[in-house]
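Data first, discussion second: the structure below is written as structure tokens.
Note that this complex is displayed minus one protein chain, with the remaining chains in position.
Labels run A and B following the written order; every chain starts at residue 1.
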Amino acid sequence: MGYTLQQLSDIEEIKLVKHRYFRGIDTAEMALLDPLFTEDVEVEYIGGDYRVALKGRANMIVFLANSFHSGCQAMHHGHMPEITFTGPDNAEAIWQLEDIFINHEKQEHTYGSAIYRDDMVRENGAWKIARTVYDRVMEVVQPLTPGARYTVSRLAEVGLKPDDRRDISHLITWETIE
Amino acid sequence: MGYTLQQLSDIEEIKLVKHRYFRGIDTAEMALLDPLFTEDVEVEYIGGDYRVALKGRANMIVFLANSFHSGCQAMHHGHMPEITFTGPDNAEAIWQLEDIFINHEKQEHTYGSAIYRDDMVRENGAWKIARTVYDRVMEVVQPLTPGARYTVSRLAEVGLKPDDRRDISHLITWETIE
Partner (left out) sequence: MGYTLQQLSDIEEIKLVKHRYFRGIDTAEMALLDPLFTEDVEVEYIGGDYRVALKGRANMIVFLANSFHSGCQAMHHGHMPEITFTGPDNAEAIWQLEDIFINHEKQEHTYGSAIYRDDMVRENGAWKIARTVYDRVMEVVQPLTPGARYTVSRLAEVGLKPDDRRDISHLITWETIE
């Protein structure tokens, strides 16, 4: 009847992993992100008309560093976790994302929401993301706002500058959905 | 001195009810929403110049299905719960809402925030919403954004199409506030 002390503690630890993930991507803190994934993490993002897939922690870190680069302003906040234990060291977690992503190089402002479904595993006492999938709920892509001043961008300071970025297309499986 | 294990477990269960509620409305999952309410749930929404009231779970489900329809893009995220126990099977919960609601049929984009005050009761071991009231904190209603592309709408796929919608005006008490 209800959660055990161990489960309540695990719920808080699982939340921390995802909270750090979102803080890490918006501030390009790769050292914060690295320990949050299993070595063979599987990643899948489903947008309106595409499906992107990626495997492995090393690839994920390169993918994130090159996606959240110096030309962007980014806010990714994860909300309303629904955590279900599937074993003593396994859980599924649903999260709802709100994101703002202003790409100044493309002059494109994207915002919206998505639902994440993560598989979490405990490895050597630490909860990690073993699989993460997101599926968009709503998305709007618009031009930059006339008259707007883009006054603070943490990524402009700490994100990868153009010369430091790499081509990451070989890391990703890209599929168009009809 | 602090929360008991039972209360901490109940807090997590109460959060789950509201997290599922918000996920359910933005994705029109009526089967997810139905068990979250008591049979005689009372609902009241207070906007700038109106008060809307509604009673009963069956009516609430019809109201939600017809409000979050195929012509909309919707994001409703509930944040920062403040849960106070008023008995072993009773609690009050305050939540803060952020919402985006783009109604393409009316060409109207609404966003803002509100404070929910919910009465929660435990029935046969499951926490349910017995009464839910929201009062707006801020609201903006604007035209659609020039040049915007509305690239993903889950409700366009799963929400009620025009021919499947019903007149719900008889379910609602509507009052104009001076």
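Things worth noting here:
The criterion applied here is as follows: contacts are C-beta pairs under 8 Å (C-beta built on N, C-alpha and C of every residue); 3 or more make two chains touch, one makes a residue touch a chain.
Here the structure is a predicted model, which means the values were calculated and not measured.
Touching residues on chain B toward the chain that is not drawn are 1-3, 5, 8, 11, 47-48, 79-82, 94, 96, 98, 112-113, 115, 136-143.
Listed by residue number, the positions of chain A touching the unshown chain are 5-6, 8-10, 12-13, 15-16, 18-20, 22-23, 26-27, 73-75, 77-79, 98, 100, 102, 125, 145-155.
To be clear about the criterion, only the chains that are shown with their structure count from here on.
Chain geometry summary: the mean Cα position of chain A and that of chain B are 26 Å apart.
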